[in-house]
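A single structure is presented below for examination.
Excluded from the complex is one protein chain; the other protein chains are retained at their positions.
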Amino acid sequence: MKTIIFKTASSYLLPLLLLFAIFILLRGHYLPGGGFVGGLIAAIAFVIHSFANGIEKTRGIIKFHPGFLMPIGLALALIAAIAPLFTGGALMTGLWFENPVPVIGMVGSALFFDIGVFLVVVGVTLTIIFTISETI
Amino acid sequence: MSNPYIILPIISQLFTAILLMFFWTQKNTQKAISVIMSLVTLGISVWLLTIVLKNGIHVTQAGSWEAPFGITFIADPLSSLMVLLTSLAGLAVSIFSVGSVRNARVRFGYFPIFHFLLMGLNGAFLTGDIFNLYVWFEIIIISSFVLITLGGEKAQIEGSIKYVTMNLLASAIFLTAIAILYGLVGSLNMADLSIKVANLENRRLVNVTAILFFVGFGIKSAVFPLHFWLPASYHTPPPAISAIFGGLLTKVGVYALLRVFTLIFVPDEFMINLISWVAGLTILTGCIGALIQNNIRKVFSYLIVGHIGYMIAGLGMFTEAALIGTVFYLIHDIIVKTNLFMVSGLIFKIKGTFSMRNLGGLYKEYPKLSLLMAIPIFSLVGIPPLSGFWAKLFWVESGFAIENFMLVAFIIAGSFLTLFVMAKLWAEVFWKDGDKLPKKINVKYFWELKPLKRTAMVFPIVFLSLISLYIGLGADHVIQLSTIIGKQLMDTTPYIEAVLGPINESQP
Amino acid sequence: MELLLVIIIGLLYAAGIYMMLRRSLVKLIIGLILLGNGANLLIFLLGRIVKGKPPIIDDASYVLAEIYADPVPQALILTAIVISFGLQAFAIILIKRAYKVVKTDDLDEMNATDEDL
Partner (left out) sequence: MLLSVLSGFLLAACLPVIGKQIKGNLSILLSALPVILFIYFLSFIPGVANGETYHFTYNWVPQLGINFDFHLDGLSLLFTLLITGIGSLVFIYTSSYLKGHVYLDRFYGYLAMFMSSMLGLVLSDNIITLFIFWELTSISSFFLIGFNNDSEASRKSSLLALGITGFGGLFLLAGMILLGYVTGSYSIVELMGQTELIHNHPYFVLILFLVFMGAFTKSAQFPFHFWLPGAMKAPTPVSTYLHSATMVKAGIYLLARFTPVLGNHEYWNTTLIIIGGVTMLYAAIHAVFRLDLKGILAYSTISALGVLVFLIGLGTDDALLAASVFILVHALYKATLFLVTGIIDHETGTRDVSQLSGLNKVMLPVGIAAILAAISNAGIPPSFGFLGKDLIYEATLHYGDWAIVLTVAAVLTNICLLFAGFLAGIKPFIGKLPQKYEKLHLPSPLMYIPPMILAGLGIVFGVLPMIIDSPLIKPVAAAILNTSPDFHLALWHGWSVVLLLSTITIGGGLGLYFILKPSEGLLAKATRFEPISPMSIILRCTRIFESTAKGVTYVLQNGYLRYYVIAILTFLSVLLAYKIFKGIDLYVNFGKLTEITLYEAIVLAIMAVSIVFTVFTRSRLVAVAAMGIIGYSICLIFLFYSAPDLAMTQFSIDTLTVILFVLVLYNLPKYLKLSDTGSRVRDGMLALIFGGLISLLTLEVLNEPLEREISAYYAENAYTLAKGKNVVNVILVDFRGADTMVEIIVLSIAAIGVFSLLKLRLKSIEKE
């Protein structure tokens, strides 16, 4: 499998797929998609890369253990969720910016929450897959 | 009354867990964070129970979507009490873990998962939405899976396979029940369900759904004949983990049963009979199982089953007094069972074994510790006036009042067996001459530990023992609290009104 | 169509249960997965199925058109699927670990915790 073509293709594929994943994440509020599916696609991007180039290379790109994406994502989601508490609102009450942002549409706490989901999903999937591949 | 801060017990545990994940490799920092944050959560829980008792039921609607459209979190006396008990047990076990959990386990996420588990428990108690309850249950399940297998020993794996299978089966049944419930009434909010289910005409379907819920929660709370996973698995993980499992996990099932069968499905005659028989047989299987065990943790595991039977019996009688008894017992049981599993851990540290045959001489070697450990042991038996005693008054009286002699007989038999089992355990473990018993090698014994670790193991036992003494001797306060809760379990109108606003009387 | 789905759901439950009762740990896990799939389909079906009307508000309007698929069961299933993925992933790894420790996937060889008295 580890042909040169596949290797080259995958190194181009990685940024492309990541972009696509982010696109899916951002449009989720309007069309099918969202943080979860987006995260999975991003994870699959890395997985394909690792199949082509070996796990060591892929880990080299990510620089840190993918597991750390989990607490970061969780923290982000948690902050988005409890932000309203500081103003006396209920948990997860939507907080919105006044004006829509191009491409994404309305930006609010729900989006940050979805980004948190995205990060967690990437972290989880990569942790599981990498750990298994390492211990085979 | 609305109060967005009632979810703080969940948030603080979640925050702790996330924080701990950031300190993945620093084991000492993790220990410090865990203990400190457990204290903080305890403070929050005390605050929560106080305001709930003072100002009535507190509610918050997540996302500010009014019920039944969003997810409701509700702190009524029962759920705030459960949160408080979780925090108490959590603090104790957190400290105990500092002393007893091996560094290898700490390095692989013991503390974060532990706090996730506590978060799941708090969530399950505070939620007012049936699907959200399912989700919290899944948190509890997955974190308990991880904890029970953490270390990956043979016994752990074998025990956990049973544990995992049964719990996943329970989840599937629970999910099926939710599917049917949604298919019938199109709602998920428990207060809303309470009204809608009561208005359903097809009672047979309601009954069937109730059975599915009963079995789903029944597996989790380990009632006969759904309990088999518990004795197969609870004695396998490290003692600190058994302690939190033994104290809290099955009680979530009991809590769910109490909640669902008082709020949504008010038991009819068929359900009452079913619950009563299940309760009676649970008491019996648990207690006779405990009678013949040799491993002290297995003894305690079987007693968990037996004593779950008591609590379900209270539900089966379905009178206010019986429910008061159940709530009282729930308080007692969480504290004492957690404590007992920690005691077993301490015994293991001292002697290097859990086997009664190979234990002995503790009373001679550690008289003061033995007296300390006697408190939970005899509290569990319910030697009056220790904490296990009071609930029986309520049940026995209710049993006579509704002429359910069978349950009275089962409760009495269960008490007797428990008494005998614990006395035997005392005689074997504490009294028997320990000089001639085989010594284990390759174990780090209690007296070899650093003083800090030893304190960390003994202090939580003292802490919980004091609480159980208080429950027993200061029974008046606890009974007052249980009475408030028991009344609200029988009359759910305040709960429903707190969530949905005043109910229009003219509606059926 | 509902009728066929009802049968398929029954089949999924039955197959799940049957697999759970086998002696192989792998089959046990597959059984649990099938059971989970059955439960998801059940939620889907009991939320009443509607063809070709996804609950997505089209660009021009502000609310959903009259007949649309119930979004609530879909959200529930989505959550359930993801959660069961977590649990399944863990269970699958458990097979691996169990095989490493016990050297078999025969469940009958894993009774020690009930036997020692």
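In this document, chain identifiers A, B and C correspond to the written order of the chains, with residue numbering beginning at 1 in each.
FYI, contacts are C-beta pairs under 8 Å (C-beta built on N, C-alpha and C of every residue); 3 or more make two chains touch, one makes a residue touch a chain.
Bear in mind the structure is a predicted one, so any value in this text is a computation, not a measurement.
Student: What are the shown chains that the omitted chain is in contact with?
Tutor: Missing chain, whole complex, touching shown chains: A, B, C.
Student: Looking at B:P9, B:P77, B:P112 or B:P376, which residue reaches the missing chain?
Tutor: Reading the full complex, the residue touching the unseen chain is B:P112.
Student: Pick from B:M1, B:A32, B:V208 or B:L466: which residue touches the chain that isn't shown?
Tutor: Among B:M1, B:A32, B:V208 or B:L466, only B:V208 touches the chain that is not shown.
Student: Based on the whole complex, identify which of B:L226, B:V327, B:L359 or B:I496 touches the chain you can't see.
Tutor: B:L226
Student: On subunit C, what residues meet the omitted chain?
Tutor: Residues 1-24, 26-28, 30, 33-34, 37-38, 40-42, 44-59, 62-64, 68-72, 74-75, 77-79, 81-83, 85-90, 92-97, 99, 105-108, 110-115 of subunit C touch the chain absent from view.
Student: For subunit A, which positions touch the chain that isn't shown here?
Tutor: Where subunit A meets the chain not shown: residues 28-37, 40-41, 44, 67, 70-71, 73-74, 77-78, 81, 91-92, 94, 96, 105-106, 108, 110, 113-114, 116-117, 120-121, 123-125, 127-129, 131-133, 135-136.
Student: Please output the residues of subunit B touching the missing chain, sorted low to high.
Tutor: 14, 21, 62-63, 65, 68-71, 73, 102-105, 107-109, 112-113, 116, 119, 123, 127, 131-132, 135-136, 138-139, 142-143, 145-146, 149-153, 161-162, 165-166, 169, 173, 176, 180, 183-188, 196, 202, 204-205, 207-208, 211-212, 215, 219, 225-226, 228-229, 231-232, 238-239, 270, 274, 285, 288-289, 291-292, 348, 363, 367-368, 371, 378, 383-385, 389-390, 392-393, 396-397, 400-401, 408, 412, 415-416, 419-420, 423-424, 427, 430-433, 442-444, 475-476, 479-480, 483
To be clear about the criterion, only the chains that are shown with their structure count from here on.
Student: Go through A-B and A-C and name the pair with more C-beta contacts between its chains.
Tutor: A-B
Student: List, in ascending order, every residue of subunit C touching at least 2 other chains.
Tutor: Within subunit C, residues 86 contact more than one other chain.
Student: Using the touch rule from the top, collect the residues of subunit B that touch subunit A in their complex.
Tutor: 2, 4-5, 7, 11, 14-15, 18, 21-22, 24, 60-64, 73
Student: Any idea which subunit A residues touch subunit B in the complex?
Tutor: Those in contact with subunit B are residues 67, 70-71, 74-75, 78, 82, 84-85, 88-94.
Student: Would you mind writing out the residues of subunit C in touch with subunit A in their complex?
Tutor: By the definition above, subunit C touches subunit A via 54, 56, 78, 82, 86, 89, 93, 96.
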